[in-house]
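The structure is given below, and queries will be raised subsequently.
All protein chains but one are shown at their positions in the complex.
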Amino acid sequence: MTSPNKIYTLSAAIREFVLPGCHISIGGFTLNRNPMAAVHEIIRQKITGLHLYAHSNGQGLDELAGSGSIDRLDIAYSGNGRYAPTCINFKRAVRDNQILVEDYTNFQMALRFMAGAMGLPFMPTYSSLGTDIPDKWGYGRDLRQSDPTLPVHKLVTMDNPFFRTGSPESHPEEDPGDTGEPIVLLPAITPDVTIIHAQAADPAGTVRIDGLTFSDVEQAKAARRLIVTCETLVDPGALNHAPQNNQIPGFCVDAVVVQPFGAYPTACYGQYDYDPEFLDWYGKQTTDQDGFDAYAGEYIRGCADHAGFIEKACGKRFDTLMADPETGYSLEVKR
Amino acid sequence: MTSPNKIYTLSAAIREFVLPGCHISIGGFTLNRNPMAAVHEIIRQKITGLHLYAHSNGQGLDELAGSGSIDRLDIAYSGNGRYAPTCINFKRAVRDNQILVEDYTNFQMALRFMAGAMGLPFMPTYSSLGTDIPDKWGYGRDLRQSDPTLPVHKLVTMDNPFFRTGSPESHPEEDPGDTGEPIVLLPAITPDVTIIHAQAADPAGTVRIDGLTFSDVEQAKAARRLIVTCETLVDPGALNHAPQNNQIPGFCVDAVVVQPFGAYPTACYGQYDYDPEFLDWYGKQTTDQDGFDAYAGEYIRGCADHAGFIEKACGKRFDTLMADPETGYSLEVKR
Amino acid sequence: MASDAQSCAYSAKEMMVISAARMITDQDIVFCGTGISMLAAVAAKHIYAPGAVVFFESGAIDAKLAHLPLAVSDSRVMYGAAAFCSLVEAFSFMQNPKTGDRIVGIIGAAQIDPFGNLNSTMIGDYGRVRARFPGSGGACDLASFVNTVLVFMKLEKRKFVERLDYLTSPGWQPKGKSREEAGLRARGPAAVITDMGIMKFDRVTCQMYLDRYFPGVVPEDIKSRVGFDLDVSRAVRADPPGEKALSILRTTTDPEKLILD
Partner (left out) sequence: MASDAQSCAYSAKEMMVISAARMITDQDIVFCGTGISMLAAVAAKHIYAPGAVVFFESGAIDAKLAHLPLAVSDSRVMYGAAAFCSLVEAFSFMQNPKTGDRIVGIIGAAQIDPFGNLNSTMIGDYGRVRARFPGSGGACDLASFVNTVLVFMKLEKRKFVERLDYLTSPGWQPKGKSREEAGLRARGPAAVITDMGIMKFDRVTCQMYLDRYFPGVVPEDIKSRVGFDLDVSRAVRADPPGEKALSILRTTTDPEKLILD
């Protein structure tokens, strides 16, 4: 096809599309398929002031919090499985008021990405009625008013206009006390850039994710710009033999980056597992800011690229992480 | 697994779940993967008074219209490809006021099914603003008021509460003339029963559709009861080798019916093509009600089951409809 | 627009298809309905814009289209596609401005008014229908969302009318409002391609005017087949289809004459 060339190096893609202060979302879920090579490149390029949107980005979120890359965060969940009941750099950054945080549920964040993907201003849900989620705003009304990149409300509770007042037998005008049924409207998220990591892509940008897709597809379609890092770049047409397994068409994609092991130290289904030894070590190493800074200096900025990081962080142990072809994860890794 | 047995004969499934006057949706799109065996069984059992919800059911819709099975119809599109610019029995039934019709767009019908699937009362869209679709109601306010199975409104146009009034620089209170941005809310559809036809299912009800799924998945999840007719019933676990290709989990399914060629005379991707000769003949045969009645008497009620119908309608020609394994359709069929 | 210098015998339908195909570029995402719209989209890919992505509301994106589909749900739209999606996802690509702005949509209708508003639903009163058409399908969605809409219409007085019986799909001024007032982001129809010429819309008055008449057609003949006052003063003669384009259309796009017949 005569599409423009979308193949980028990682550093070029991050430099072109991840601008300081921009709104960003990253794919994956806790310890699986986070675009970690891209996260590290953001830290390497010292891009700051980011507004991150996350449903449950464990490792990627925590490293962006530790590195001071993010100023604002819309989030549903910040644990990382058994390796961090609450992500520790996130926890510290919140306690020290280094990031503004606004809380949602996982469904709500997924719906907000979906609204963006669908070109809608909002999505409805019954979730969070009766809780503090509708009442406690991370970004105040003044900030929202002055910053046009923020929705004017955290969310809006309205009466469902389709609610049928009264019982089927009674006439509704006889039930003036029936106040209807509340429902929550959540504002869409349209990130300036989304970065996801996939098992395969082709030069036109067609994306194939193996295993669970989480909210990656909605995050990808919602974004103004989309970077896809992938384990393997396949020939044009190679993915067309099974279109049902391709989730994102090329016309949504701005940059395709070939990045083997791009999700490490998180897992990539069918390719490799998460690295429990690294995640345990990371948890101990980065409990204070000095610890994180030492880690970032030596392991991220001290390495030219992701291959260098993996060599340093994992070395020969990486062999034990390789996925068993039947199950999609490692049968050898010590957890 | 110890799940209750979901395997039904077609006649038993239709008898148990498709009650006279109930609200129904059927899967497929124009001339592809309509659950035609089930449609014929509904006609055979003389079930009437149905309220049908369809985005673009060509053949299935037209036969239900011709047979007098439906009283009400929410619809987006009633053509059948080259074989019927407007489905002819539908056209006659509307002209003769035999069915009440309410018009939506294809996106809107798909969104209404999605709202039902998601347990939401409505879904928003910008589609149909400025057209007659919001204004012309097929079911009047009195009917809606007295019949609790109908939504109280066809749709509702509201102001988007997240619309940012004024430019980013100006203060919104200085723009009192800015009236906001309209958006349309569409009521959910929760059919009493949905019937879809799939290439494969297992005894627990896990469903695999090959090729495009259209809105089948949303229609299936939105329904109170779900009947799945399938080309092949596979062993438990056989579909678990590729979970990414299974669209509906067993806990959504009430009845699994093994029905080879259950979509004929519409197509079933990877299995068989639509039957142009039959569709052409049907178009000529059923231009008037007598013609349809003769067809239904001889081809549907005159046959004990779908195999009998296919033998009569297609006979040996069926061989020419069988799908080429590479392309998924017939390379031999005369169109 | 391609300048196909050479000419040869061709049908009005072929001229319509080639006219639409000429408007499509390699950067476009082309969305089409059944019949001649589909033929035009596939022809564009075969003749002028091999890099264009054809997609269908049924959810097939960039399929091989090795054989001409006869409905948007035809299994022939599925073979060799780059990706499949659901109906909701397909239409969401239109509603989302990032992709919607790049989509060229091709649709037909039963009636059109001077502002490019379309009726594909019915003739008569709603509830007392004299003639019924298939309904919107995806036409209203397309006309609401995407920036470039091409409309195929046979030129007949009963089809080009001052006032629609039902407004299915919004044009440049739906119900006397501007699109912006109605809440519609995208532009109205870019062109109406008929069997005698091509109409466009004045950016100021939002009214239809004759932009091109096909070779052998007199503009006044077009004017007489339109049920409202059509400005033909700006019209110039369209280039006939080139020999090569016609040859590809006839031998590659629709060799079985399934739609060209």
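The letters A, B and C name the chains in turn, as written, and every chain counts its residues from 1.
Everything that follows uses one rule, which is that a contact is a pair of C-beta atoms (placed from the backbone, for glycine too) under 8 Å apart; a residue touches a chain by one contact, two chains touch by 3 or more.
Computed from a predicted model, the values in this text were never measured in an experiment.
Considering the entire complex, the omitted chain makes contact with A, B. The residue from B:I248, B:A296, B:I310 or B:V333 that touches the chain not shown here is B:I248. Residue-wise, the contact with the chain that is not shown comes from A:S215, picked out of A:S25, A:S69, A:T190 or A:S215.
Annotation: of B:I24, B:I47, B:I75 or B:L120, B:L120 touches the absent chain (contact as defined above). Hidden from this view is one chain, which touches chain B at 1-3, 116-120, 204, 206, 221-224, 237, 239-241, 243-244, 246-252. Residues of chain A that touch the chain left out of the display are 28-33, 55-56, 58, 75-83, 85-87, 90-91, 94-95, 97, 103-108, 110-111, 114, 125-133, 136, 138, 181-183, 211-215, 217-218, 267, 269-270, 273-274, 323, 326-329, 331, 335.
Simple rule for what comes next: only the chains that are shown with their structure count from here on.
If each chain is drawn as a node and touching chains are joined, the picture has every node linked to every other.
Chain B and chain C have Cα centroids lying 27 Å from one another. Centre-to-centre, using mean CA coordinates, chain A is 35 Å away from chain B.
Centroid to centroid, with C-alpha atoms defining each point, chain A and chain C lie 39 Å apart. Each of residues 60, 78, 80, 84, 88, 94-95, 145 in chain C touches at least two other chains. Multi-chain contact residues of chain B (touching two or more other chains): 125-126, 181, 183, 211.
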